[in-house]
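With one protein chain withheld, the remaining protein chains of the complex are depicted in position.
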Amino acid sequence: MKRSVKLVGAAALIAASALIVSACSAPAQNESESAAVESLVIDKSFDLVTADPARMYETTGGIVLHAVYDSLLTFADGNADKPLPSVASEWSVNDDATEYTFTIRDGITFSDGTPLTSADVVFSLNRVKNIQGNGSFLMAGLTVEAPDESTVVVTSEEPNTAVPAIMTSPTLGIVNSAVVKKNGGTDAADAADADTAEEFLNQTSAGSGPYTIESFDTTTETVLVANPEYWGDAPVYDRVVLRNATAEAQLMDVQSGTAHVALDLGSDQIAGLGSDVVVSTSQSPTIFFVFLNANPAVSEITSSPDFREAVKYGLDFDGILELAGEGAERAYGIVPSSYLGALGPDGAVERDVDRATEAASRIGGDLTVDLEYASDFSSNGLSMGPFAERIAAQLAEVGITVNLKPGPIATTLESYRAGSEQMGLWLWNPDYPDSADYLAFGPGEVVGLRAGWEAGAAPELEAVMAEVSTETDAAAREALYKQFQKLHNEEGVIIPLFQPAASVVAASAVGEVKYDPVFSLDIAAIGR
Amino acid sequence: MALFIAKRLGAAVLLVIGTILVAFLLTAVLPGDAATARLGERAAADPEIVAAMREQLGLDKPLYEQFFIYVSGVTRGDLGDSVQTARPVMTDLQLFGPASAELALAATLIAVIIGGGLGIVAALRANGHLDNVLRALSLGGVSIPIFWFALIATAIFSTRLGWFPSSGRLNAGVVPPPRVTGFYTIDSLIAGNFPLFLQAVQHLILPAIVLSAAMVGLLMRFTRASVLDVLGQEYIRAAEAKGLSGRRVVFGHVLRGALVPVITVVGTAFASLLAGTVLVEQIFAWPGIGSYAYRAASTLDLSAIVGVTIFVALIYIFVNLVTDILYGVIDPRIRRA
Partner (left out) sequence: MTVTENSFETLDPVASADGRRWVPRWRLPAAWRRPLAIAGVVIVAFWVIVMIFAPLLAPYDPLAQDSARFLPPSPEHWFGTDGVGRDVLSRVIYGSRISIPIAVMLVLLSLVIGATIGALSGYFGGGVDAVAMRVVDLFFAFPAIILAMAVSAALGPSLVNAVLAIVVVSWPAYARVTRSLVIGLRDSNFIAASRLIGASPARTLGRDIAPNILGPIVVISTLELGNAILLLAGLSYLGLGAVPPTPEWGAMVSEGSRVFYNYWVALFPGLAILSIVLAFNFIGDSLRDALDPRTSRAVQSMEL
């Protein structure tokens, strides 16, 4: 009995150590695998929810579906100026930008071999519109028809020069209407209740793009395989694994060779990387901004013009920019630097502590405000915390006490959208690459309302906004957008801070992988 | 005995219902809901879309109706759908549960081997210098902040030395073994795929070691105490008097006597282990119940929150039940209490 116990103990010990030794030696196999790079592993912090394009409107979802579904138009090579043909081989517009005619390319087939026709386009676009999902706003004010098999006409109620840019969205990706309808999909007016195709599309993709979905999981990893029926140039990598990882994990993964591409690393973290990686840094159109609630019911202090002046001249924009790391740029206006009508450094506000302190003292009383932001949210490797702390420190110097109120994003989003935050630190990603998207920052508009800025609060500014939204001439639009931003800055309710740098880190075996300002990442273009 | 178990089971059912109730009340109190978290900026600004989303998620009904719908679903084994994973919560639990169980069992195994072994050594060298060192070590295991330990361990063993991977259960893109138990280690052995088994073990070691820290400390202490207890008892002295060698005495009699309290300690610590996995799973990207619970709570995924709560509560109840039964078996006085 005793002997057997000893033997068992000894055997267990030997087995355990053998296991550990062999497990330790296994990394060698891992390395040789990555040298051949059979499956490309991309690390991303997931906000994935669905693989149904009509319901999808998230960053990660966009990356996946951009590779699986084709849209009418697209962008490539990091350019966001002029949309390029994709499903549509050419397009034309009428004089007042209310009617767009797209010619559908010949010879496009879906991944199951069936040809793509204008009926599929109409189905897909109408489905987005009627399903009342996250991305349905893209089709607001638009109707779509197919006069024949190879033509699609998109009509807009109001003159809208942004339609081509909108049509590049992966949400408006063209699905195989026959397959989707067979699996419970519909584009009828009651699609919000009647459509049940999401479950099918989460497992099997029905697109015409360079990849199809091998497996879809919103929490661990989603795998794509090359589409043999693809009508365009085949991608370099046959199999792509998109893996859910936090920024810290991405850093470790890229250093250990577990992942080939990391999308969410910030400049602080990149500084700590070794030499066998290739870093590609470019400008992100994301705008970080802070707002001062203009609603006196929310805060008498933040809604006073003196307070806005105190903050405008009390903030040290360079000090904030320092935290954003290398490659970040100050945002001089609410329209990002690569877009039409973006402002430059001329006339930018410089810090004036005396003026700010004086403005603050004019308000009188105890100047204490709450600054709310999401504590668990990060973008381009930057989290809100350090910026909030820096802002609080800067405003303390002019006599304003800022109490920081971070919270998990689900709850802070609620107060943000309800317009009840005294001060908020948030960011905005463009919905589509056109300056028109940024009219959302005006009074009475989406972001304006969150800052308590009701319609009618700034008549001159709103007049400019009304004018530019129907203007079709590019030069006139540029001038109007510049004016819009100048007036917007003068009001000082919403203060743009900076645009971060977007960096993509790739293993040297993969080569440079560029950030895409519209889609975040173009998977099919990696390695070309 | 049967009555004893029946009483315990009855209490268990009450507990589950109570847990669901509390979870529901909690989610009612929370600001925001899954619809908020799900919708983008533009969509959230459109009241029609918000209404459609809330209807889709079943949030438009009054709370008590949601509660009854939920409870009747539970009796059928339907725990609702998770907003975030777009899957039934039951499926999620079946996927994430074994991952945590594998991690917890691995941690327990490590704790038993290291903690138990060192505890015996400490008992044999009681009150000597080695005993003090081991005592400090055992207290250290309980005192170390687990998130800091995980950070240090990963930075050294994963990044610096490259011995172990830093995240996941398998290398990226590797297809898991055909599911039998949900434990990648066991399933890969069953499938006869030895390299896969090694890979699974390689991924398991570091998080299991980190998770086991507190248990090692506890087990070291309890093993030491029970071994000392047993060693002081009459029959050991009798064995010694008979002239049996020291080592034989230890292995033969002491292990048997000391094992039982250790088993019950492992049982109770196991339940709290599941709670401690939240931090470890977050850090090591281990797709288990801990990270599921954290994600559910931070995205206000109501069905997932309640589902995880029930799951953890059931585990706790089960472990307690087993422990109580074991105690009842060992000590008949307890049964009457």
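Labels A and B are assigned to the chains in the order they are written; within every chain, residues are numbered from 1.
The rule we apply is simple: a contact is a pair of C-beta atoms (placed from the backbone, for glycine too) under 8 Å apart; a residue touches a chain by one contact, two chains touch by 3 or more.
As the structure is a prediction and not an experimental result, all values here were calculated from the model.
Visitor: Among B:L59, B:V142, B:V174 or B:A191, which residue is in contact with the omitted chain in the full complex?
Guide: In the full complex, the listed residue that touches the missing chain is B:V142.
Visitor: If I consider the whole complex, including the chain that's not displayed, which of B:A6, B:V22 or B:L109 touches that chain?
Guide: Per the contact definition at the top, the residue touching the missing chain is B:V22.
Visitor: Which parts of subunit B face the unshown chain closely enough to count as touching?
Guide: 11, 14-15, 18-19, 22-23, 26-27, 29-32, 124, 126-127, 132, 135-136, 139-140, 142-148, 151-152, 154-155, 159, 218, 222, 225, 228-229, 231-232, 246, 265, 268-269, 272, 274-275, 278-279, 283, 290, 293-294, 296-298, 300, 305, 308-309, 312-313, 316-317
Visitor: Name every residue on subunit A in touch with the hidden partner chain.
Guide: Interface residues of subunit A facing the absent chain: 247-248, 251, 268-269, 272, 322-323, 375-376, 383, 385-386, 388-390, 392-393, 404-408, 410-411.
The rule is simple: only the chains that are shown with their structure count from here on.
Visitor: Mind listing the subunit A positions that touch subunit B in their complex?
Guide: Per the touch definition, subunit A meets subunit B at residues 1-2, 5-6, 12, 16, 19-20, 22-24, 26-27, 29-30, 33, 39, 41, 49-50, 57-58, 132-137, 192-193, 198-199, 202, 217-221, 223, 239, 241, 243-246, 248-249, 252-253, 255-256, 258-259, 376, 408-411, 413-415, 417, 428, 431, 440, 446-447, 449.
Visitor: Residue numbers of subunit B touching subunit A in their complex, please.
Guide: Listed in rising order, the residues of subunit B that touch subunit A are 30-32, 34, 36-46, 48-49, 52-53, 55-56, 83-86, 113, 154, 158-159, 162-168, 171-173, 195, 198-199, 201-202, 205, 248, 251-252, 255, 282-283, 285, 287, 291-292, 295, 297-300.
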